[in-house]
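Below: one structure, written as structure tokens.
A single protein chain has been omitted from the complex, and every remaining protein chain is retained in its original position.
Labels run A, B and C following the written order; every chain starts at residue 1.
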Amino acid sequence: MTWDEASVAERARAFLAEHDPAGMDRLEFLRARFDAGLAWVHFPEGLGGLGAPRDLQAVADRELKGTPDNQPGRIGIGLGMAAPTILAFGTEEQSRRFLRPLWTGEEVWCQLFSEPGAGSDLATLATRAVREGDEWVVDGQKVWTSSAHTARWGILVARTDPGVPKHRGLTYFVCDMHAPGVEVRPLRQITGEAEFNEVFLTGVRLPDALRLGEVGDGWRVAQTTLMNERVAIGGAPARRTMMGVVAETWRSRPELRTHDLHQRLLKLWVDSEVMRLTAARLREQLAAGHPGPEGSGMKLAFARLHQELSGIEVEMLREDGLAYDDWTFRRPDTVDFIGREAGYRYLRAKGNSIEGGTSEILRNIIAERVLGLPAEPRADKDVAWKDLPR
Amino acid sequence: MTWDEASVAERARAFLAEHDPAGMDRLEFLRARFDAGLAWVHFPEGLGGLGAPRDLQAVADRELKGTPDNQPGRIGIGLGMAAPTILAFGTEEQSRRFLRPLWTGEEVWCQLFSEPGAGSDLATLATRAVREGDEWVVDGQKVWTSSAHTARWGILVARTDPGVPKHRGLTYFVCDMHAPGVEVRPLRQITGEAEFNEVFLTGVRLPDALRLGEVGDGWRVAQTTLMNERVAIGGAPARRTMMGVVAETWRSRPELRTHDLHQRLLKLWVDSEVMRLTAARLREQLAAGHPGPEGSGMKLAFARLHQELSGIEVEMLREDGLAYDDWTFRRPDTVDFIGREAGYRYLRAKGNSIEGGTSEILRNIIAERVLGLPAEPRADKDVAWKDLPR
Amino acid sequence: MTLLYTEVEEELRAAVRELLADKCSPSAVLDRADSAAAGGTPYDAELWKALARDIGVAGLLIPEELGGSASREGGASAREAAVVLEELGRAVAPVPFLSSAVLATQALLTAAGQGAGGDLAEELLGRLAAGEATATLAVSFAASPYAPAAPCHENGVTLGEDGTVTGTVTGVIGAEAADVLLVPVRLARKTEPCVGLCAVEASAAVRVTPVPSLDLTRPIATVSFASAPARVVARAEGLEVPWVWEALMRGAGLLASEQLGVAEWCLTTTVAYVKERRQFARPVGSFQAVKHRLADLWLEVVGARAAARNAAALLAEAPAAGPLGDDAAVAVAVAQAHCAAVAVHAAEECVQLHGGIGMTWEHPAHLYLKRAKADQIALGTPGDHRDALAGPADLPTPV
Partner (left out) sequence: MTLLYTEVEEELRAAVRELLADKCSPSAVLDRADSAAAGGTPYDAELWKALARDIGVAGLLIPEELGGSASREGGASAREAAVVLEELGRAVAPVPFLSSAVLATQALLTAAGQGAGGDLAEELLGRLAAGEATATLAVSFAASPYAPAAPCHENGVTLGEDGTVTGTVTGVIGAEAADVLLVPVRLARKTEPCVGLCAVEASAAVRVTPVPSLDLTRPIATVSFASAPARVVARAEGLEVPWVWEALMRGAGLLASEQLGVAEWCLTTTVAYVKERRQFARPVGSFQAVKHRLADLWLEVVGARAAARNAAALLAEAPAAGPLGDDAAVAVAVAQAHCAAVAVHAAEECVQLHGGIGMTWEHPAHLYLKRAKADQIALGTPGDHRDALAGPADLPTPV
């Protein structure tokens, strides 16, 4: 059948009629919602969806408002990055095994991509995976891994063939974070928190059944993950925005107002509104099935806006801007770019133009893939990875 | 002898005592001033100077204030570019022949460097000079040549050996603008004026005596010219500045004032002041004999400032900004970036980041020569010019 | 409401673009600009006739019952007018669409909505829709929709007892092409300040003096009325001139789409040029600094499209006449504040990245630079529109 607003709403109401959240265990309710295809309606039936248009998810969410949710903040990487990749490249078994506990939040996921020596140039990554019979033995170091300490699974890109050019020798795995040889160390950031981790992989044995996609096809699989990440970071409609937070400060502290700040805030208010409209138009395009290239652009705009706004807020606060709420070295479960105080927002926003693809890389992508400008002369395209200059 | 402020002032007063400008022909006065070494005191004796420190020129100028000048606006290219190059690379005969009429303004000079196919990448220029006995036969097309129609001489870079890499096959000449085969056509700009010309060189015969520097050494000679050009454009202390002009509009038209414009103008006033101080510090360094690399930076700052200020002025003028003073296709003798009306200033300023080295090229120069950052991978360094991809 | 383009809109765009490709090449526009600078008419009457009549762009905002194509049920609206303006901007086409089919038309629609003099307004709208006549609103193109004073006071055109108007208006666009001039006037016969909107047919009593203009493809002129016979289209008590403010606000909202078109041409043309132009044995467009600047510019243009579409969509939903709601007013201000700056930035980058050739009269880049800069001033500066947002955004001005 083809789904529309009415039929999805109908199905959601029917589901609620049979499952009273008040009367059942939270997890049972979420599992039932998944099985009813109301988790992500654009996923196939049997995998938490109905094969319906993506934009009808809003209808299901509206109908199920107020019922227990899967705490998306805790499992953002699973929802935003692992799930679409598993759906696109996973086997039937893999999808059935992983998607349900991923969505219900029973199993947290993390991302094992970046390495100290491979940031923007991810494809040079050095973590090796060597095949031994039905297993792969993985050795290497990953970094910038959020939730690694709470994660059950990790999406991992490793080098399975150093003898071919860097993009061709990679393979994509699901890493068992409970396997022997997986060591997680917190990595403290300039905010004082350790939102991320370093992950050391030493002789970690992964069954071949945890491979996602073909051997040597890891780069293509990873692209799917990264595209989804950027849309997730830049594209989502925000309830509470950085502009809203800063405007609140402006309204509540008349004594801090100057024409200098006012003119700059008005400009940024316009920029925020333009970004909101651009994101709305992007979502319309996605819903209409022809995704525009605006995705990577949104993350660019988002980072610039967060950085300028949070910078103005600290400046505006004067003496209060000289203070910082808390330098304690802790490990937050969830991340809120606009949470805590102005100083935190300012420092945390600096990461927005680095994490998930630096703004420099995003500009390259736009220039080459959207505008069709020629690539830089490349020295590393056709050289075997092991022979690259280091 | 070593010159100081007192002795230069003394010499200037002595010169004036012997030469009463009121009592003699303007040109005679200028020739006498040149012969007295008071034209450019840092030039050697006999060539219009005293071999004195450059900064003592201010003393001579002060003493001779109010006497006939050489209309520097008319002969800027001769003074700013040709003269220092002739001094550095010319033979004794060439210096004696050219410098005096150059400085007095009897002979106007122009620059024959850029070509339609060789702008930022000047070294790829295609104008050929082929040796025939004691002469060179020149064929090619030059562009962006100001004063070409009034010029007696041009400084010319031409390719004398296409068989070697582009930088090594060039030779520098003084071009006789009255020679047969030199055709000058005005080139209209977006301002409506034709401040520049296209120059077509067809079988132009130049005696070898007009060669400046060694055969094949043209690139090095041209560098001297270009460095002097950039200092000339960015470094000179200005009586009337773009900031001054725009501030005048602000003061005289209270009804046009808004906080938006006010905040932007205050920022630019600070930028102008910082540029003035940077230029002053640069001149101090030059006078002290250790020139800083600030030179190319000044031209960058100068262009940005002119463009932002002239853009604000047109916006500030509202209905008056919709008008333009005059679109007549004419050929001005002198150029004044801040002359005429706001619309002209806005359009003319667009050229400031292109002429005499684009801002992009200047940033490359700063990054590589000042900061020592690695050059881009180059495909054209060791290839014979004739074999370069086109 | 959608921010995308509908199929109907894309068809309209295709028709306009095809016509412009045929009749409005850059060199043709440049030739006309030259002749205009030499005293010729700045507008292309033949091109305008083809647009207005054959394609019917003159009636996009005029209700079907008056001969136009606007209607609530699937007819045309501000959305279609916006698409036309995108194309006209992309071609810097010298036609009086904005002055006649948007500004003058909006003034008449507001007047018609008011009853008094409605018949005359409807008659005029009919002539405009049919392409029989071209009009303009005799108000300075630099007037801000937020300016407190009524323009008919600034320029002081008065309607005499004898039914003729006298006075001068400066900074008017489209006057050379106008058969009918709509001018806000003061009614002399009243002691009470009372204003009106008059329709004046072009005649010997109406002198249009072209002014050398920054924008070569849409110059301004000074219009002087010397006892010119006039008909009153609408009256109002007090100093309010709703027909003017409504027209300026809606015009500003649609101007954003013209600015989008200008910016798109500049981006596309520059990208194409840097792919071709080689320096240092590489395409200029392969240098990362150039690529990053064009990527940033692209992002600005993407934002401009979203903002311009939003303004057009909300204007399309607003009543044809009468004051705009807050949403529409905010959408107009946001679109102007953003798109005006983007068009100027795109044109400036276009000149810079073309290098020397971009500074020459022969290359069309300067036509776009001049249009973009003039549009930045037109119908309120970006600063005016930002200031207007302080209220709706609840960002109070410092005291």
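In the analysis below, contacts are C-beta pairs under 8 Å (C-beta built on N, C-alpha and C of every residue); 3 or more make two chains touch, one makes a residue touch a chain.
Because the structure is predicted, anything quoted here is derived from the model rather than measured.
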item	value
Hidden partner chain, touching residue among A:A129, A:L226 or A:L261	A:L261
Touch with the omitted chain, as defined above, among A:R97, A:R128, A:R220 or A:K350	A:K350
Positions on chain B contacted by the hidden chain, ascending	247, 250-251, 254, 257-259, 261-263, 265-267, 269-271, 273-275, 277-278, 280-281, 284-285, 288, 294, 297, 300-301, 360, 362-364, 366-368, 370-377
Residues in chain C touching the chain absent from view	287-292
For chain A, residues in touch with the removed chain	114, 116, 119-121, 124, 143-144, 187-190, 192, 258-261, 307, 311, 314-315, 317-319, 321-327, 343, 346-347, 350-351, 353-355, 358-360, 363, 376, 378-380, 383, 388-390
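Heads up, the rule we're going with is that only the chains that are shown with their structure count from here on.
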item	value
Most widely separated chain from chain B, with each centre as the mean of CA atoms	A
CA centroid of chain B to CA centroid of chain C, Å	42
Rounded Å distance, chain A centre to chain B centre (Cα mean)	54
Sites on chain C at which at least two other chains make contact	282, 290, 386-387
Residues of chain B whose C-beta touches two or more other chains	259-260, 376, 379
